[in-house]
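Here it is: the structure, laid out below.
A protein chain is absent from this complex, but the other protein chains hold their places.
For reference, chains read A, B and C in written order, and residue numbers begin at 1 within each chain.
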């Protein structure tokens, strides 16, 4: 049994991680921390877990945490930076679901997050936890930086094209939309049902914190010598709970046919348990991945023109956060990568 | 491995059963029928099942079905009546999710469903599949009539009170509400998102087909000699997908305190894996059982007056249909009753 | 032109009042106050009002307010009590949308709202602003206490029965549900879309602040000498924005037929512009009154038994708050009662 703890379990990635870990046969959850709710039974905050989790939230305690094999951080950015160094020293492995270790360029991180980085020395050591790209490195990592939700959907939709230099890397447009759970469990007026239901809008069109992570990931996928990938990224807020949908526009070069591109995707992801390349011309629905770790992708080439459209969907809390974290855990501990992640999506 | 087939798998109870069976370690699904979609891959209709179900829908074939250990009927009422008799003759066990065999009083059935009953001789043999009441009979049954969604939530909320004669059986009011999936997957105008979203209304206030099933179940729970249970039942349509919420009003007699009644419920359901009696004064939420087989119940006694309020929630497609069907299967085949039904609800 | 001001305009009743006043031909809005947002243009907070309202929120200023003919209070309870006395002294008329002056029994108010009442001497002077009951008194009132949302829907559904002593006043059950806008525009976690969408639950089943207002209104409708009306009231939170639906159960006495009761309602409301008695057996939908001042009502008598079911729907922000406030204003100033309130509901 792998002994794990969760730091910061009162948000949506926390409760999703708890749901998934409850169904994992090789995990023993030993602690879940929350300063604000220390003492409150987890199942009181999340009644869906009544009968599945007997723990109460506790104060974070470095000694207790360091007796674990693995600690998940499901905290706002900035928290993991402060606590991870000591855990690393004590030999604990860490999966951070926050943005703290995703971006290698520390000054860029500091600019986008508007604060000094608390543990820049660990950034280089952190392995970016996108298994479809980094599986081997994840297996041996002590610190895994779990990708953001938008970056996961967008990278998986574009990586095959960038790896093979099939599109102009400087004309990339990522139009994406997320369910409201992506904005977290804080009581903000703008996220009330009465504000967001029966409503749709873009946000952060001028610049979203996931942009540098997206561009970093795409650039790593490009062949040496390519012009650097540059993305226009506009996120939108959907009147629904879970799901991310990315509509990716890029300009083809080299004159490949749609069939060829379809094959490119199918081959690239042939051995991936959690990427489903649907038939060309399909329209993946977010509900087809609700609660599951799957990413579904399809290709379109409207009017046979030069603009290729890739559609990519994930569940922002699952493949976009907690289920991908568990996939990383499975890889790190040499387990079947899909263990605990086999359930089909909840539809309808 | 139990060999099973599903007759009529294109509706919501069908896809929910497929989702659950996909995660059951002791089941082999051999066929799923649909006249209209014969030949279509199941995963084409329900992309959430891509990778989980390789079958295509097929024409119903009595020979093929009779090679199964168990056949589920997830059909509209009237279908099972026509096909079950032959399967029974051939020794196949059947779980019917439709209304065909729920009501023992055949003339009442014919009146409420406005058609002659096609297999009245089987009605007496059918076991009503509410495990909390009929576990032993289910274990030995050849034909199980799976309860309706409203009747499940309502009976579980009232049975302890009626068994112990704690309320006036002729002053029972069941105010209930269901998500739109309860109305099925047929393309009716009144069920469009543009009609039902941001909207709420009662329906069938003058008489709903689940009423005779509810009253039958409550009467069976009453001690001999009691005045017959009589229920006013008003269902409502919720602007959401899954979930049933029943608010049950009854008039206390015998002057018992709320604490006593709370104990009554806790003891009655102490050994039930899928009934969760919450602390008195709680408000169970439908999302706390989304996708799970759980029924959560709480008690209130407003202003200390004589009206007791019981709140009871289930997922209409899970405990209200397909998950309860699988629970019945587990009982019928001597398996752990919770096998394949352990996952916590999907929240948020 | 009537010169009006709004105190506390940043909530949902505030923006609804602004929307309605913008279409009223006899009103000049001179000020709208908010301490927190003083200086912010109203149309910045509510972009739907761009082009319709040039004002900015301002600090409340008693001199400015007292130059108005009428001041609306769209504030949390407790605020009007503090400011109304001085305005009254200066001869300004007031419509209070909050709970401050609805309940005549001051100790009861203090108990339910858990604070001392700030202006008990005004309570007796305040006219309860339900035009269907108090039209003449409203016309001459200086201070009108606008009814709560649940109390409006519930009283209109029951008053004809209680006035004519047609039901047992001590067996009244009001099962009601409200859209999330009824809970206000504060950023509370429990009201996030990710918490309330695709979810349904009761709340305050043990006692809701609208209960004493409901019982007070019903008792006033009863003939002298009746046993006091007593209500079990359970509110529920709907996964939608606007709308209240009340399902009212009562026990008939005197053996009247449904047709007779239908006539009773039709006659009682024959001259009411904003109460629509639908054909018996109808099911009014909340969307049929979305954005309008209408209350729609229908009657059912399930199975011909003794329990009468009344269905009553309103828009909680319209007839349940701001539109009813404007109806009161029209009455107070001798205008056509429906002025500015003629638009049909927004459907779909």
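Heads up, the rule we're going with is that contacts are C-beta pairs under 8 Å (C-beta built on N, C-alpha and C of every residue); 3 or more make two chains touch, one makes a residue touch a chain.
Predicted, not measured: the structure shown is a model, and the values here were computed from it.
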item: Option touching the unshown chain, where A:50, A:117 or A:287 are the choices; value: A:287
item: Absent-chain interface as seen on chain A, which is shown; value: 171, 173, 175, 177, 179, 194-195, 197-203, 205-207, 211, 230, 232-234, 236, 238-243, 245, 247, 249, 251, 281, 283-287, 290, 300-303, 305, 307, 309, 311, 313, 348
item: Chain not shown, touching residues in chain C; value: 12, 15, 18-19, 22-23, 46-52, 181, 197-198, 241-242, 276, 278, 284-285, 287-292, 294, 296, 317, 342-348
item: In chain B, positions touching the absent partner; value: 12, 179-181, 183, 185-198, 239-241
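Rule of thumb we're sticking to: only the chains that are shown with their structure count from here on.
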item: Label of the chain whose CA centroid is most distant from the centroid of chain A; value: C
item: Cα-centroid distance, chain A relative to chain C, in whole angstrom; value: 46
item: Distance between chain centroids, defined by C-alpha means - chain B, chain C (Å); value: 39
item: Intercentroid distance (Cα basis), chain B paired with chain A, Å; value: 37
item: Contacts with 2+ other chains: residues of chain A; value: 12, 181, 197-198, 241
